[in-house]
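Missing here: one protein chain of the complex. Every other protein chain is in place.
Chain lettering (A, B, C and D) follows the sequence in which the chains are written, and residue indices restart at 1 in each chain.
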Amino acid sequence: MTTQIQPDTATRTADPDAPLLTIENLEVTFRTRDALVHAVRGVDLTVHAGQTLAVIGESGSGKTVTSRAVMGLLPRTATVRGSIRLGERQMVGLGEKELRRCLGREVGMIFQDPARSLNPTMRIGNQLTEAIRVHLPMSRRQARERAVELLAMVRLPAPARRFHEYPHQLSGGMRQRVMIAIALACQPGLLIADEATTALDVTTQAQIMDLLLDLQQRFAMGLVLISHDMGLAASYADQVAVMYAGRVVERAPTRRMIAHVRMPYTRALLDATPRLERPPHAPLPVISGRPPDLRVLDPGCAFAPRCSRSQDRCQHERPELTEREPRHEWACFFPCADDSLPGEDER
Amino acid sequence: ASACGDSGGGDGAGGAGANGRITVGGYNYKTLDPGGTGYISKSVPISLDVYGSLFDPPTAKGGDFVPDLATGYKYSDDLKTLTIELRQGVTFSDGTPFDAEAVVYNFERYKQAESPNAQYFRQMSSVTASGEHQVTMTFTEPTATMVAFLTYTPATLIGSPTAHKKAGQQQFGLKPVGAGPFEIVSHKPGEELVLKPFEKYWDRANVHLAEVKFINTSPEAQVSYQHVASGSIDSVQVSGVSTPPNVLDDAKANQKIATIAGENTLYAFLPINTFKPPFNRPEARQAINYCTDRDSIATNVQRGWVTPAYVLAGADSLYYPDGGVDGAKAQFPYPFDPVKGKALVDQLGGLEFDLLNIGGHSQVISNALAQQWQQCGIKAQVKAVQGPQLSEAYSDGTYQMAYAFSGGIDDPQFYTSFQSPNTPQGKHGFAREHPEVPELIQSANRTVDPEVRRTTWRKVWTSMNDLAVDIPIISGPNYTFQNKCLADVDFAAVGAQFKSARLTC
Amino acid sequence: MSDTLTRSPGRPPRSQSRPNRLAGLLDRPARLLGRSPAVRVAITRVLQAVPVVWGATFITFCLMNLLPGNAAVALLGDDATPEQVAALSARLNLDEPFLIRYLQWLGNALTGDLGNSLQNNEPVTAILGRALPVSLELVVLAFALALLVAVPTAVVAAKRPGGFADRIGMQVSMFGLSVPNFVFALVLVLIFAVGLRVLPAVGYVPIAQGIGPNLRAMVLPATAIAFALFCEYTRVLRADIVDQMLREDYITTARAKGVGSWQVLIRHALRNSVFSLLTIVGLQFGALIGSTVIIEQMFGLPGMGQGLLQAINSRDIPVVQAYVVVMACFVVGANLVTDLLYAVLDPRIRHGRPAA
Amino acid sequence: MAVQPPDLATARGADPAADPLDATATGPARASRRRGTGKGLWIPGTILGLIVLACFAWPLVYRDLPSPTAGSLLAANLPPFSPGHLLGTDPLGNDIVSRLLHGGRVSLEVGLTSNAIGLLLGGSLGMFAAFRGGWLETVTMRLLDMLIAFPSLVLVLVVSTYLTPSKLNVIWAISFFSIPTFARLARAATLRLREQVYVVAARLAGQRDGAILLRHIAPNVLPQLLTYSLLWVAAAIAIEASLSFLGFGVPASEPSWGMMISRGQAYISSNPELVLIPSACLFLTIVCLNTLGDALRARTGAP
């Protein structure tokens, strides 16, 4: 590497303890043909520099919508309320021009399907230099040099040659590396990975996650990992936030969360996850029912209809997400106790 | 050539009207060789510009033919021999002499069966050069029409035998060599013909244009008018009987262009198959006549640009009934009378048939006719077909009635094919049932006495009207839309000739 | 009369798993001759084209024989006697059974001799040589014009689906679909030739006489044809871009990079839409060559459409056949060029790697 | 006569499951969504309904309407708002209103029927070819290529000449334009569907090929063909106008909009309304059909 990539210090806040991303009471509604879909209903999240936050939850719980709201990438039918602060800057209601200046420079994003996230008819080099030159005043050649460096940084073999290739000439894992290079092209302080490894094989997934964490450490980035997979979250994240029906229902540092699950929904997710420790054919503990209709705003706890611990109160009153134990927040009136640790007996 | 600015003609394709050059629309002929297949009589006017003609049409109605490349003619008393004197000192544009041998060569060639010109030489048994500039033709029967043929028809076109032999039939058709006022610069068959003056033409002093360019343009009248109105071309001819009247109205109202009417010699009529039901019954044919309001077609559909026709000839035709159109109308045996017509139809138990036409404005007039006939309970199914299809329908007798045009020359003898049992369409006409009519026509063609011809032709027309066959509808002239600066275009013959045309501005 | 039949423009690389013996047969020579996928596509397609062109001529020959009236009647006109017709028919070989005539024609055609016009005995190749450049120029100009206007219009319309520009664009394109182009041509002539007198209403000026006059003569007819094409391309392109903007992840990626919305539209969406456009253009290009009859007639352009109509009217079968051969070749050729362009433009195909 | 069929949409397989709502929507919720149809459907639907009603039912109800073909030449070229002739008369004295109504009927009949034929013949050809694959597909598609490659002008001439001009024959002639289009569309759709898991599943369930084609493929191809055919009606009507212009259109006894336009063009400089009025009707109808087609397409998720 000839030139060291300079972190874009200007965008970092002076105070290292101040959160990189603060989401407060975020609400997103979609206008559809006949109703409003309340996809996100008051999410609070913070991400600090150098920290990895995993957001998990079942399908449709609002993970993607939340992350796209941060990027301002929601379709026109969406209405965003609440506050998203990236460093000092308020992202909600930002004009298109300022938003564009932020995207890629202060926050980067990688998506689920690397095959579809890259433009099939553009050389990857061009897709990469585009990301650089949008923000940095570089000549074509400088940008190109930097692009090759970036490709080397994401450990793409033979980066100078790959620069001229097209996405279809790469394997899925390599495409995702290119996507990471693109997302990190301008050294954003925050990287959002929306199910970045779901479409990949386990071996590739492990490599990509290794890379991501390595880079995160190197550049002291904030990293948001969005996933279905409890295993992934537990293995790689510092903090886990669990979402259900458009709300965060539990949040804690990873170890604490796994060891002391409080929210019955989190418990259900953990229990239902197949794991190597279980013997074959052992039935998985499951909950019945399905997530609520997002078009309806009910007063009570959204999980109550499926919850074994729910009581009357849960139907009428919504538990707030509050820090009830040190650094451990949850939103439940009748949390689980510490007893039934999953898989403990087998180990 | 007159020197003229290009102020008048706008600036169309190729700078129409500039420097004595003009562009003329409506050219789509595949060959200009009258002895070759594919030659059509519509291209005679253009051919005349290249070949010149033996005789020119009379200057006054009923007058004698005007000498041109021929200087005189003489029929023998029995009308079985014709001697023609040729102009001396004339050469073809390839430099070879224009003489009796050349004329004989061409006449013999035209007599070949597959020449479209053959019909004019049917009665000719031999042709010889009786002198260096004298040609003698002998006929199998008395023939008084040959000089008219040598004036109006392709028979008048004499090409250079040397050039014909050298180029061969096909190439000669593309670039014929004649002794006319113009010679060919370039020719793309069916598309474009460019002429320049022939410097050694015998009457060179009267040729003024520096170039005449014929190009292929749409036959649509509206489009043709716009071409002239936009200055893109300088002259185009449309037929009065098949042009939407509004185009003519527009053209007349347009001060920037000239609209010139020719002689009223075209007529539109309904050829009828008298051998097939329903028109094998005279009542059916009479009913058609009773139910046809020709005046209304002329004034309402064609807005006065044509006249109603009550005989099978144009109103400016030779031998036309006394009193003009009104005179003809007064004599017409079955005047417009829907009540009588309806009665006849009822008596027939209804009348239903197909009325063929070749589309375009013919379709409109056919529709107008069908519309009129509806009042009498006549049901005519109007069908547009293509030319070859119509020809075939005539020749195999599958047609019932058609809407067709004829005319264009004031002498009725040229338009006898429907009345002749020899032609495909005559085969199914009344001629077989009523041979007296073709015989009358023949007798008219066997005399040079204008009075006899007049009475004979009038008799032909009356008997055809009485028999109610080949029903006349309207007649009218050709109209030419033309650059205002273009003068002295000669319309006397079958179409516009540019021999002595000039640009005045 | 265009059968501008759009083949469904799916994404180009399609792998067929079914064994296809016919295609397999054609592969072999193709594989022998070239390794580059483009060359192989070309060879295979040329081989496939042979039966198509042959079939087109055969069908045409049969149909022409179904038509009432023959060349002799058409040539000699109404006044000809039956003897004349018979004589000419015999000379033109029209009295032979039609299959024999077809085989004769085919035999000659295979040796490169397309015969002579029945009308004036002119070699058909000469006729084609005159007509083809005219039509080709007309169609190329029309396509260029249509694309030149359609692409920006579609991009602007797609920028804000349902917006003002979009609505206007879509209404205009609908209007274009509902006005037959001869009406449009007449209006053009009325305005620009008759009214303003800025452009000629008729006449063809060969390029040899100067590009300027040639283009001036071509502007109105090309515009008349281009209008309908423009309408269609705008619609297709707009739909494709809007669809991509809604659906495709690489668009989101580009946005997430901070690329401006116009750039996203042009650099990313438009680039990929080129392929659906290409499919339609390729397919229509061939078909349009012979289907400009009315426009050629109106503007006095001696092109193929007009030539074909005349040849049909005079039952000039050799000429009709020659036109058909050329048109069929154009249809097939345009398809081939489309495929090759795909192979050149679409990296997925260029690298000869079938998408999984 | 470059009559362009409307856009054959840029078939990018729209996965019905791609709608994020579908995953969670429950039965009644979806039903209610269906009821809440937008103006994209109702407005063009209503206008179209009115046009159809006017064209088909009005002449039956209101018998005093002047005949569209038996006008009096004495009343030719009346201006609009003349007594008894709301929009005036044409150069043959026919009432323009009643010609419009009859013309609409003929145009719609031509447009719809030729489409139906193209859809049925072309659709089944393309579907069958794609489903069977192999040499059958190759041969069928080459045959269709042939149909495209040889000038349709010849074909139309033959059809309309040899079979004499009539509405039915014009319909047949125009159908030939649409057959290859529909076949290609159906083929593309079938190729996509053929690889659909439910087709494989049906085969595994022991279903015969014929039954799969008829019960799985056809019902899923049909909506796509239908929405496309809505757009094609416009093209068919315009082609009919062009045929009329060349003289191969419907016979005069059955005036169509296309015929009115092609007749009217001769009068365009003096009586432009002769072209404008039927063009406006055509435009309105086509806009409605297009909008309706787009709306339906958006709703069914067909490409």
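What we mean here is this: a residue touches a chain if its C-beta (ideal position, glycine included) is under 8 Å from a C-beta of that chain, and two chains touch if they have at least 3 such contacts.
Here, contacts and distances are computed from a predicted model.
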Problem set entry | Chain not displayed: protein name in its UniProt record ("Dipeptide/oligopeptide/nickel ABC transporter ATP-binding protein", "Succinate dehydrogenase, hydrophobic anchor subunit", "Nitrogenase iron-molybdenum cofactor biosynthesis protein NifE" or "Phosphoribosylformylglycinamidine synthase subunit PurQ") | "Dipeptide/oligopeptide/nickel ABC transporter ATP-binding protein"
Exercise. Looking at A:164, A:275 or A:316, which makes contact with the chain not pictured?
Worked result: A:275
For this session: Would you mind spotting which of A:52, A:254 or A:310 touches the chain that isn't drawn?
Result: A:254
Seminar exercise, completed: Absent-chain interface residues of chain A come out as 58-59, 155, 157, 171-172, 174, 200-207, 209-210, 228-236, 254-255, 258, 268-288, 290, 342-343, 347
Problem set entry | Chain not shown, touching residues in chain D | 15-17, 22-27, 30, 196-198, 200-208, 211, 216, 219-220
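Simple rule for what comes next: only the chains that are shown with their structure count from here on.
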Exercise. Of the chains shown, whose Cα mean is nearest the mean of all protein Cα atoms?
Worked result: C
For this session: Please report how many Å separate the Cα centroid of chain A from that of chain C, as a whole number.
Result: 51
Problem set entry | Interchain centroid distance [CA atoms averaged], chain C/chain D, Å | 23
Seminar exercise, completed: chain D residues touching 2+ other chains are 157, 161, 246, 265, 268-269
Problem set entry | Sequence positions of chain A contacting 2 or more other chains | none
Exercise. Where on chain C is chain B touching in the complex?
Worked result: 67-70, 73-85, 87-88, 91-92, 116-122, 127, 130, 186, 189-190, 193-194, 197, 200-205, 213, 217, 297-300, 302, 306-307, 310, 313-315
Exercise. Of all residues in chain B, which touch chain D in the complex?
Worked result: 220-222, 226, 244-247, 249-250, 293, 296-297, 300-301, 358-361, 363-364, 366-368, 370-372, 374, 381-386, 389
Problem set entry | Residues on chain D engaged by chain C in the complex (per definition of touch) | 1-13, 18, 133-135, 137-139, 142-143, 145-158, 161-162, 176-177, 180-181, 184-185, 187-189, 191-192, 234-235, 237-239, 241-243, 245-246, 258, 261-262, 265, 268-269, 275, 279, 282-283, 285-287, 290
